[in-house]
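A single protein chain has been omitted; all remaining protein chains appear in their positions.
Letters A and B mark the chains in the order given here, with residues in each chain numbered from 1 onward.
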Amino acid sequence: MADKRAKLRKLTGRDKAVLTAMAGIPALLTTALIWVPALGSIVLSFSKWNGIGGFDQIQWIGGKNYYNITHGYPPFGPAWHHNLIWFAVFVLVPVPLGLYLATQLDKRIAASRIYQNIFFLPVVLSLALVGFMVELIYAPEQGLINNLTGHTKPGNLVDWIGNPHLNLFAVLTLAVWRQTGYVMILWLAGLKAVDPALREAAALDGANEWQTFRRVVLPALRPVTIVVTVITVVETLRAFDIVYVVNRGKNGLELLSTLITDNIVGEAIRVGFGSALASILLVVSVLVIVPYLIVTFRKED
Amino acid sequence: MRILGVRPARLSLHAFLILTSLVWLVPVVWALYTALRPFADTAKHGYVSFGGSYDVKNFTDAWSQADMMHFFLNTFVITVPALVITLFFASMAAFVIARFRWRYNVALLVLFTAGNLLPQQAIITPLFRIYTTIKVPNWMSDSGELYDSTLGLILIHVAFQTGFCVFVMSNYMKTIPGEISEAAVVDGASVFRQYWQLTLPLCRPVLAALATLEFTWIYNDFYWATALISTGDKRPITAALANLQGEFFVNNNLVAAGSLLVAVPTLIVFFALQRHFIAGLTLGSSKG
Partner (left out) sequence: MTSAQNSPYAQGVSRRSLFRGAVGLAGVSALGIPALSACSSSSSKSSGSTGGNAGAATGTVTIGSNGSDQVPKKAFADLFAAADTATGLKTTVNTVDHNTFQQNISTYLQGTPDDIFTWFAGYRMQFFAQQGLLHDVNDVWDKIGGNFSDAIKAQSKGLDGKYYFVPDYYYPWGLFYSKSAWAAKGYTAPTTWDDFITLCKKMKSDGLSPVALGEQDGWPAMGTFDYINMRTNGYQFHIELMQGKQAWTDPKVKATFDHWTELLGYTSPGANGRKWQDAVAMVMNGQAGMCVHGLDQAGPQFQAAGKSDDLDFFAFPSIDPANGQDAVEAPIDGWMMSKKPKNHDGAVKLLEWLGTTEAQNTYLASSPNDVAAANNPDTSKYNALQKKSIQFVSSAKQISQFMDRDANPTFVSTVMIPALQKFIGDPSSIGSALSDIESQKKTIYAS
């Protein structure tokens, strides 16, 4: 693969200054408003503080928060478990389904734009509405599913949201509903990078649709595949809002992000404890993402 | 084997798409149906019931009770600048990362991408301190600080979203053939011209896709808006929806109506930008 990127030494001094500014200004903003607070959270994870008053109110207690998280915080284990399930479902459903929909809708088929609008619709809905939809669909007496299947009586009622063995999957169904449209958009934009001439050539060679897809489309989608992979990881780690609007991430819906929020946002908060949870999440996700980024980046060089 | 001139494969594809679309639409249609009914009817007969009256009163009530026009304006003033700056910053940084080989490439990519890994709540405590410490001239922020100001809200959106966009765009830019900029270098074009006139136009599909997604997210954000703004009237449209909900009692039919109204602008944006990533322009065909 030929090196596509220009080398810096060909550039003039002015060009170098422009390039530095082009990358530097966004980097500076991200550093100041995301990384500085993130590092601040790591520092605070060694403290006991309720978030009120000056920094001299902070007590430094070493690694005690980490000890308490791992030794006396029952939801911590389940939260990891739920995040892993979340990841597995996001890899297995929205990623392939979004790709399938995108490749089909990329063909010149009738009403393609209408289909796209429908699949994208869940992405734009506000959380207030999604929370209400959970009730409309899953409520024990009032919900659509139990009414359609005749499970609304005390004896045979299916408790979709209250049963800790069911509710994660009930909520994940809606999460997948939203995630698929999102992933579909990314695949759709990526399919524009596939040279139609290559497809035609493959078709002339007698390749069928699946073979063309395997040999021509998928390799061309490699950069998008990286994007979708990282997004799936990110959306899993940050998964929060649907669960929070349903029951604030309790009773079988614990996720790492809801535990962080429980401890950091609100009254009489324990910032140190919540920051320790956030730091664990940050370190683990950096350990997952950074090697992946470096490996994929090196491969392309 | 064609039926009415359509191949069977196409027919089954349409059957699949129609079926999937219907499943996709059920929650939305059911919410819309509920929004058209008065609360008293659904409270008495349940949500899964028919009959009673149907009207748009919930929509007009939501519009006026939540003072939506005011909050739509707030949202516009926040979302448009945040979106434009995010895409501008991200495309510049992605251009540098994707098109030039220098020592900091991987470091920059990690800085931008990994910045997306944390939930918003994880950084709020230090961020709040930064926002109340940084003083801003009054013409930029009527609170005198980044806290409780539109400027502060725009900045955090830009900072929080740029990383994601850099990551996505740098990956797309790598698919653009390098010969284009090599030719430009031979022409003696400055790097900014290579970025602005040669690379960006080729990025239209991804820019359109990102603009759609970013508009949706910034527009629907509720967390930054509530954590960093303390004045009720400065908050965006998502807050107007929250205003319809009481301490305990919530008229969900009203909230559903309001939510559906609030979803309209994002759908319009999607519709307007859609053609840029589905039809016409392809990177492959511009090769050569």
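Heads up, the rule we're going with is that a residue touches a chain if its C-beta (ideal position, glycine included) is under 8 Å from a C-beta of that chain, and two chains touch if they have at least 3 such contacts.
All of these numbers come straight from a predicted model, not from anything done at the bench.
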Residue of A:S126, A:N167, A:T212 or A:S285 in touch with the missing chain, whole complex considered: A:N167
Which of B:A82, B:A209, B:A242 or B:L261 contacts the chain that the document leaves out: B:A242
For chain B, the residues touching the chain missing from this view: 39-40, 43-44, 46, 65, 70, 128-129, 132-133, 135, 138, 142-145, 147-148, 226-227, 230-233, 235, 239, 242-252
In chain A, positions touching the absent partner: 48, 50-57, 68, 72-75, 135, 138-142, 154, 157, 159-164, 167, 246-248, 250-251, 254, 259, 262-263, 265-270
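Please note the rule applied: only the chains that are shown with their structure count from here on.
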Length of the line joining the C-alpha centres of chain A and chain B, rounded to whole Å: 15
Chain B-touching residues of chain A, taken from the complex the two chains share: 2-8, 10-11, 14-15, 18-19, 22-23, 25-27, 29-38, 40-41, 44, 51, 101, 104-106, 109-110, 112-113, 115-129, 132-133, 135-137, 139, 141-144, 147-148, 174, 177, 182, 185-186, 188-190, 192-198, 220, 223-224, 226-227, 230-231, 234, 237-238, 240, 256-257, 260-261, 264-265, 271, 274-275, 278, 281-282, 285-286, 289-290, 293-294, 297, 300-301
Of chain B, residues touching chain A in the complex: 10, 13-14, 17, 20-21, 24-28, 30-31, 34, 46-48, 89-90, 92-93, 95-102, 104-106, 108-119, 121-127, 129-130, 155-156, 158-160, 162-164, 166-168, 171-172, 174-178, 181-182, 185, 190-192, 195, 205-206, 208-209, 212-213, 216, 220, 222, 227, 238, 241-242, 245, 252, 255-256, 258-260, 262-263, 266-267, 270-271, 274-275, 277-278, 281-285, 287
